[in-house]
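A single protein chain has been omitted; all remaining protein chains appear in their positions.
The block that comes next holds chain A.
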Amino acid sequence: MHKRTFHLRDIILLALIAIIFGVIYYAAAFVYNGLTVLLTPVGYGPIANDLTMGIWCMAGPLAGFLLRIPGSSFLGEFLGAAVEMFLGDQWGASNLISGAVQGIGTELGFTLTLYKVYNWLTVILTSVTTTIITFAWDWFRNGYSHFAPSMLVIMLVARFLSMLVFSGILVKLIVNLLTRAHVIRS
């Protein structure tokens, strides 16, 4: 496959995907808030963040699978976060940084396959890289060094499962439908 760069059509498509998911991300904050309210009294409040993290990373893998251009996964995820920030949710300016971090995480999964493999292996790889990178970022952002080790293990597992289900399996199912409709070159 020869190297492709972004053209106007790709950029508009990327931005449209970012908008669709930006709205989803904004809505996911309500799921997050509900979970947090439920879990905080038992001391597991921060796990809500890990449980919903997979939803917040869906745009990246989807853009990566759809456009297959190096950088598309990062841009899709980052723009989605930018849209979320402008819709005005509770994370404010940190959306942009989280978006960039998540974008690097999802992009890395595709980079590891050298942008040549687009199957379930890629799904697993992006889930793993995104889990690790976003967890490392939250380590500083949310002060994980002060958490109990057992809690951190539960959080890491919860995050990976969420990543696998939403930005992994759900995205792959969407991609499968798109492939069957012949809009993705397989």
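What we mean here is this: a contact is a pair of C-beta atoms (placed from the backbone, for glycine too) under 8 Å apart; a residue touches a chain by one contact, two chains touch by 3 or more; residues count from 1.
In this text, contacts and distances are computed from a predicted model.
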item	value
Listed names "NusG domain II-containing protein", "Cobalt transport protein", "Manganese catalase family protein" or "ABC transporter ATP-binding protein", matching UniProt entry of the absent chain	"Cobalt transport protein"
On chain A, residues whose C-beta touches the chain left out of the figure	6-20, 23-24, 27, 29, 32-33, 36-37, 39-41, 43-46, 48-49, 62, 66, 79, 85-86, 88-97, 140-143, 146-148, 151, 166, 170, 173-174, 176-178, 181, 183
